[in-house]
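Take a look at the structure set out below.
With one protein chain held back, the other chains of the complex are shown just where they sit.
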Amino acid sequence: MSFTLEDLEARIAARAAVTDGSSYTARLLGDGMGKCAQKLGEEAVETVIAALGSDRAALTAESADLLYHLLVVLRAGGVPLSSVFEELERRTAQSGLEEKASRTESRE
Amino acid sequence: MSFTLEDLEARIAARAAVTDGSSYTARLLGDGMGKCAQKLGEEAVETVIAALGSDRAALTAESADLLYHLLVVLRAGGVPLSSVFEELERRTAQSGLEEKASRTESRE
Amino acid sequence: MSFTLEDLEARIAARAAVTDGSSYTARLLGDGMGKCAQKLGEEAVETVIAALGSDRAALTAESADLLYHLLVVLRAGGVPLSSVFEELERRTAQSGLEEKASRTESRE
Partner (left out) sequence: MSFTLEDLEARIAARAAVTDGSSYTARLLGDGMGKCAQKLGEEAVETVIAALGSDRAALTAESADLLYHLLVVLRAGGVPLSSVFEELERRTAQSGLEEKASRTESRE
């Protein structure tokens, strides 16, 4: 129903195919990974700065920028978002098992 | 069915409530926004470096770290992920309209 | 004879006093620490990216940008460069002593 990161990934894929110069996404991807990674780093700096302020709207806007530029980098690097989610799911499952093990231990 | 960022957000909320010192998430949030933002920045640096290499597994793992630490920062800042997604959806809709407008123009 | 970081610090102090809008340094300082720190972070990202390439000219240019923006941040934060150099000198002396101690130990 609601917007997902997969929607954004699909959107970026669609924009990447625009060849008339009207798409910021297509131009950024055309500039290569160096430029894509630079933008990701810059947006991370802005997110850090917004996080240290007390303006939630700024943190929201910068986080949106960061997610967008991360997906651009993943596309430039040939990594599907699903691979990142599989990694996150794997870690979550593992940390759940560790937590369970630790609870069992602490009962002894 | 598959893993979503909302699942990770819920997981972080659950871990944040662990008070016995066994949860990395709880300890990080306990250290305050300065530390959470520092970790976000460091993971962004590692993602940038992985992006410039040619190792997709490294980019996948660093992107997972970055997403996790972004969600920790959002929690520390009191911003629900849904607000960030609303912002992304709003921008996507707007850029779709601009694209449509630009196509209409270029037809003239 | 040659250029020093103190020369750059004095230059930034002189430029900071320019009030007719012609000085980038004065405008940046006028925008406040948030903007100065953001520029420092962005230049660091560019230095990291240049470092990972094999273009020495790019690394040289980005390092110059980084040093300049670090000195702007120090001025915005009211920290004289001499305080940073005292800290570096103190650490160097300490690590020299540790090295000497470690050499003495290893002789025993």
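A, B and C label the chains in the order they appear, each numbered from 1.
Definition applied: a contact is a pair of C-beta atoms (placed from the backbone, for glycine too) under 8 Å apart; a residue touches a chain by one contact, two chains touch by 3 or more.
Quantities reported herein were computed from a predicted structural model and do not represent experimental measurements.
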item: Given B:S22, B:Q38 or B:S95, the one touching the chain that is not displayed; value: B:Q38
item: Where the missing chain touches chain C, by residue; value: 2-5, 7-8, 11, 15, 18, 20, 22-23, 33-34, 36-38, 40-41, 44-45, 47-48, 51-52, 56, 59-61, 63-64, 66-68, 70, 73-74, 76-79, 82-89, 91-92, 95, 99, 102, 106
item: Residue numbers in chain B that touch the chain omitted from display; value: 34, 37-38, 41-42, 44-46, 48-49, 53
item: Touch list for chain A against the chain that is not drawn; value: 41, 45, 48-49, 52
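Operating definition for what follows: only the chains that are shown with their structure count from here on.
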item: Centre-to-centre distance between chain B and chain A (centres being mean Cα positions), rounded to whole Å; value: 5
item: Distance between chain centroids, defined by C-alpha means - chain B, chain C (Å); value: 30
item: Touching two or more other chains - residue numbers and ranges from chain A; value: 34, 37-38, 41, 45, 48
